[in-house]
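One chain of protein is taken out of this complex; the other chains stay put.
So, chain A:
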C-alpha cells in the first residue's frame, strides 16, 4: 500500500510496529510528532510546563502499552492519542475519572481491513482540513471546548464540521465487528 499511504496511515504503521515488534524506532517517530502536541494540548488545558511534560511522557508510555487495542478502522492515531491525553488531563487536573464504554470484544483474530483503514484515515485528514477552514471565531470555540475551557452547559455541538461521513463509516465498522462476533 506504499502508494496509498497518507500521513495518518504512516502513523497507523508505527502503532502496528510497536504492537507486533516492540519497535523503538517507530515509537521514536510517533514521539517526535505527538509528544510536543500532547504537551501543548495539556498546557492549553491549564497544566504548567512540568506537569504537562510528566503527563505527556505518561500518555506516550500508554500508547506503547495499549498499541494492541488501537483499531484503525475506527480512529486515526491522533484521535486515539487525543482520548488518552484527555483522560490523563481529567485525572491530573480535575481528579475525576472519565467513564469509558465497554469495548467491543475484538482480539488477534480481528485484522483491520486495509481499504476501510485507509478510508477512515483519509476522512480524519479531511476533518482536520475542515477544522482549519472554519472561520477563526468558530474554530477557536471548538478548540476551547476540547481544551476543557467550556463547561458542559456552554458546549453547543453545532460545529460546522462535516461529521456525518466519518460517523457513518465508524458505524459500518461497528456493524462488521458485531457480525464477526456472532
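Annotations
The definition used in the following text is that contacts are C-beta pairs under 8 Å (C-beta built on N, C-alpha and C of every residue); 3 or more make two chains touch, one makes a residue touch a chain; residues count from 1.
Everything below uses one rule, namely that contacts and distances are computed from a predicted model.
One chain of the complex is hidden; its UniProt record names it "ChrR-like anti-ECFsigma factor", one of "Urease accessory protein UreG", "ChrR-like anti-ECFsigma factor", "L-serine deaminase" or "Secreted protein".
Although one chain is not displayed, chain A still touches it through residues 24, 27-28, 31-41, 43-44, 53, 56-58, 60-62, 64-66, 68-69, 74-76, 78-83, 85-87, 89-90, 94-105, 124, 127-128, 131-132, 142-143, 145-148, 150-153, 155-159, 161, 163, 166-168, 170-171, 174-175, 178.
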